[in-house]
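Removed: one protein chain of the complex. Kept in place: all other protein chains.
We just call them A and B in the order they show up, numbering each chain from 1.
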Amino acid sequence: MLADTLIDGYAIPEGCYDELLAPGGEPRAHVAAMVQTLRRMGPQALLEAGRRRDTIFMQQGITFEVAGSDGARRDRPFPLDLVPRVLTAGEWTVIKRGLAQRIRALNAFVDDVYHAREIVRAGVVPWSLIVSRPSFARPVHGIRAPGGVYTHVSGCDLVRGGDGGWRVLEDNVRTPSGISYVLENRLAMTRLMPELFAGQRVRPVENYPSLLLEALQAVAPAPESEPTVVLWTPGPLNSAYFEHAFLAREMGIELVEASDLVVRDATCYMRTTAGLERVHTIYRRLDDDFIDPLAFRADSMLGVPGLVRAYRAGSVAIANAIGTGVADDKAIYHYVPEMIRFYLTEEPILENVPTYLLSDPKLRAWVLGRLHELVIKPTSESGGKGVFIGPQASAAELEREATLIEAEPELFIAQELVHLSTAPTETGDGRLAPRHVDLRPFALFGEEIRIVPGGLTRVALEQGSMIVNSSQGGGSKDTWVLADGDTHAEPGLPPGLAAREPPRLPDVRFGGWHGQAQQQQQGRRGAVATAADPLGQRPA
Amino acid sequence: MLARIAQELYWLGRDVTRAEHTARMLDGAFHADVAGGVEAGGADGSALARAGIALSWAGVLAVIGAKPPAPGEAGALPVAGTAPPSVAGPLGRAEIAPLLTLDTESPASVVSCVHRARERARTLRDVVSAEMWEALNSFYLSLARYDLEAALATGPYSVYQEVKERCALFWGLLEKTMLRDEARSFLDAGGRIEEADMVLRMLRVAIPAAAAEGQGEGEGEGEGESEGEAAREAEALALLQAVGGFQAFRRHLRRAPALSSVGRFLLYEAQYPGSVRASLEALRDALETADRAPRSAPPVLRLGRLIAELELQQRMAAVSEPLAASLARAADELELIDREIDERYFAVAAVAALHFER
Partner (left out) sequence: MQFAIRYLSRYRYEADVADNINALRVRPASTSCQRLDDFTLRLTPDARQHRHEDYFGTDVVEFEVTRPHRELIIDALAHVTTEPAPAPSGSGWAQIAEDGYREAGTEFLMQTDDAPGHTLLAELRSAIDDAASPLDAVLLVAELIPGRLDYRKGATYVDSPLAHVLDIGAGVCQDFVHLGLNLLRARGIAARYVSGYLYTHSHNGDAAAGAHAAGQPSVEVDTHAWIEALIPQADERPRWVGVDPTNRGLAGERHVKIGHGRHYADVPPIRGIYRGPARSTLEASVTMTAL
C-alpha cells in the first residue's frame, strides 16, 4: 500500500478509469516499479527536476505563447509532466492493430471517394454528406496518389472510457502535429529523471524521423534514382514551425516554403544555388486550400501554381495527399466502423465514441432533449475549437446551442460524453493527483503501416478539467510502452573492446633524474613500470 | 541547397561582419577623437585637410551610409530623419556615435545589424549549429541591455569590445561546430566579402588621393620636422584601430605606423587575415567549395583576376600607380563580384509579386 506523502489524497473522479490505482486501491502491476522509484526520490526531488525542466525548456525555446491574466502574451515552457504514462505491451498491441486497421480503411475511403465511389453506391455513406464537406477536394477527382497511399501520416486521438476500453475520439489525416513533443519529451525525461528508466524496458521512439523518411521515400515517383523529399512549411509564423524545422532537421531534408518550389510543365522543382532540382515527395504541413492557387483558393499567395497539375501527372507525391480531409471530417467519423467492415470485411478493433448526426429530424429532437448530457462539435473545426460540453453549460448556453443546431443541423454532430481516464500527475507540490488524459499515437503509411510505440499523451492540468489542449491549460506526458517479457541483458561492451585509458601527456622520455640504485646484493623484487610506458606492465 | 537559404546565409555572414566592422570603425574614430586627431579644428575641416586624412565622424558615416542595403533593411540611408552628411553641416560624435551604435531605428547601426543577423539565424536554425544560434541570440539580448546614453557618455569602449568578442565567438563557433558544407561556404562568403568591402571603404575614406600622393614611400625617414607627423601617426593608429590590425602590423613591419604603409598592409598583406587580399582569397575558397563548376563561375574568375592584380601591385609597389587608384579599382571589381554572386546563386530565389488573371 502507498501510505505515504506521494499520493496522499489521490481522489479518482467518479466513473473514471485510473491508470495508477486498481479499484482495490493498490497500484497496478505495470506501474508499481515506477511508483517505488518516485517514492524513493521523494517530492523534493520531483520539484527540483521540475525547476530544471523549466530552465532547460526556456533556454532551448521549447515554449508556447499564452495570454496572461493581464492579456499580455508571453512564452511559457511547454508543460511536460514528470510522471510518465505507462502502457503495457498488451494494451499497445490492441491500439496498434486497431489503428492500423482504421488507417487502412480511411485510406481506402479517400481513394474510393475520388474514384469509383463504391461505398456510396453500396449505400453505406451518403454522397450528399460527402459533397457537402468543405474538405471534399474536387480538383483531385480522379487522381490516384503514387503508390495508392493518401494518409501517409495520421494521428488519431484515443481516449479511455470508464471501463478502461480504448475508443477513437477523432481521426486526423490532414497534417497532424505533436510528434516533435513526443521525441522532445522522451529526451527530456531521460535527462531529468534517469532514475525512472532504471530496470524498465521502455520501447524507443527515436526512430520516428527515419521511419517517416522511409515512408516518404517509399511513395516517391523516382524509380531511377534516390528520391528528393522536402518538407513544406507555411513559414516561421506558423504555430507548428518548431515541429516542421525539427522534423526537417532530423530527416536531413530541405525545409521549403512556397517560393522555393516551382512547377515547369508537369514536374515540380526547387530553386537551388545550382538551378532547379527535381522534387519527388513533398511532405506538406499546410492545408489543401493553400497548395495551388490555380486549383484551390485563388487568393492564396502561399501556394505553388501548377502543383496540382504535377500531382495529376504523377510526377510528385504529396503527403498527406490532397483531399484526405474528407476522411477525418467529424460527420464522416460516424461511418468509420462501417468503412472498416466495408473495405476490409473485418470487425473494428477500436470503437468509436457514440456519435449522432443531426440532419435526421427525429434523432435531432432526441439529441436536443439530452443536450445537457452530450458534447456538440462543429463538423469542420479542429483543435477543440467550438466544442460544446453539455454538462458544463448554463441554461442560457444550452438554449443558444440548441438554436444554432436548429438553424444549421448539418454543421454539428453530437457525441456521448466520455469520462476520460486519469493518470497520476505532479501537481506543483511534488505530490501526485489523478488528471484526465488522452492519447495521440502517430502512424506512418509508406509501404506498410508503422506506428511508433506510445504517442503524445496530453493531460488536463486543472483538477476535474477534460480539456487537454495546450492552448487551454493542457500539458503532456512522456508515454511509455513497455516491452514484452522481463529478461533484459544490460548491454555490455562489444567483445574485443577492452577498457583502455585515454592517452595522457607523456612525461619527458626517460623521466627525471634518479639516483642510481645501490646494488644491494639481495636480488630483484618485481617488474617496474617505466615513465615512458604509462600503462605499465601489470605486476604478475 | 535552396537558393533562398543560401542567400539568407550569405547575408547573415555580411550582417555579422558589418556589425563587427562598424563597431571597430566607431572605436577607431573615438580613439582618434580622444587622441585629438579628428575634431581638432573639425568645424571647418582645415586641420584634417592639412593632415590629408579623413577619419572623421562624417567619414565614418560616409563609409556606412553608402553601403547597399541588405534584404530586410529599411533603406539605403542610415539616417532616419536626418539629412545625408553632404547636405547637413558636419556631424559629430554626439550625433553619429549613437546613430551607428545602438539606434534601433537606424538600419546601419550595430544593433540593427545584429538584430537582422539574429532574425536570419532564427529561420536558419536548422542550417547553422545550435550554438551559433544561441550565440547570436544572446548577443542581441545583451546589446538590448545597454543603456545607450550612459554607455556612450562613459566611453563606449566596453560596448565595442563586446561586439567584437561576440562576433569572434560566432565565427569561432562556426569553425568548431558547423558542418563543412555548402551552407557554411555561403555564410563564410558573406562574412568575407563584407570584410573586404568594409576595409576597402574605410581605406578609401581614410586615404584620399591627395594624401596618398603626398606621402610617398619615403615618408617617416627624412621629414621628422613637423608637428604633423605626430598627428599623422595618430591617424594611422586610428586607422589600424578601425580595422583591427595594430598588433599584426607591428609584428609584421616593426616600425611606427605611417598612413601609406598601413594602407598597403591592409590592402595587400596576404599574411594578415583581415587584409583585403586575404579576405578575397578566403571568399574565393568559399565560392570554389560551394560552386559545382567553379572554373566557369564568373564571380570566381573575376576574383582570381583581382587577387592576381593585387599581388602584382604589391610586388611592383615602387613604380605602380597611387594607392587610391588601386583602392578604387578594387572597390569597383568587388561590386561586380557581389552582383555576379547574386546572379549565379540567388537570382532564382528572387520572388516578385504574384498577380491573378481572370
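Convention: contacts are C-beta pairs under 8 Å (C-beta built on N, C-alpha and C of every residue); 3 or more make two chains touch, one makes a residue touch a chain.
It should be emphasised that the depicted structure is a prediction, and the values quoted were computed from it without experimental measurement.
K.L.:
Looking at the whole complex, which of A:Ala22, A:Ala116 or A:Val131 touches the chain that is not displayed?
P.N.:
A:Val131
K.L.:
If the hidden chain were put back, which of A:Gly50, A:Gly98, A:Gly178 or A:Pro305 would touch it?
P.N.:
Of the candidates A:Gly50, A:Gly98, A:Gly178 or A:Pro305, A:Pro305 is in touch with the missing chain.
K.L.:
Identify the residue among A:Val124, A:Ala266 or A:Leu302 that touches the chain left out of the display.
P.N.:
Going through A:Val124, A:Ala266 or A:Leu302 one by one, A:Ala266 is the residue touching the chain not shown.
K.L.:
Would you indicate which residue among A:Pro77, A:Gly98 or A:Pro139 is in contact with the undisplayed chain?
P.N.:
A:Pro139
K.L.:
What residues on chain A make contact with the chain left out of this view?
P.N.:
These residues of chain A touch the chain that is not shown: 127-128, 131-132, 138-139, 141-142, 262-266, 293-295, 298, 305-306, 309, 312-313.
Basically, only the chains that are shown with their structure count from here on.
K.L.:
Taking each chain's centre as the mean of its CA atoms, how far is chain A from chain B in angstrom?
P.N.:
Once rounded, the distance between the two centres reads 48 Å.
K.L.:
Per the contact definition, I'd like the list of chain B residues that touch chain A in the complex.
P.N.:
Within the complex, chain B contacts chain A at residues 1-6, 122-123, 125-126, 182, 186, 290, 292, 345-346, 348-349, 351, 354, 356.
K.L.:
Would you pull the chain A residues touching chain B in the complex into a rising list?
P.N.:
Those residues of chain A that touch chain B are 236, 245, 248-249, 254-257, 259-260, 270-276, 293, 298, 301, 305.
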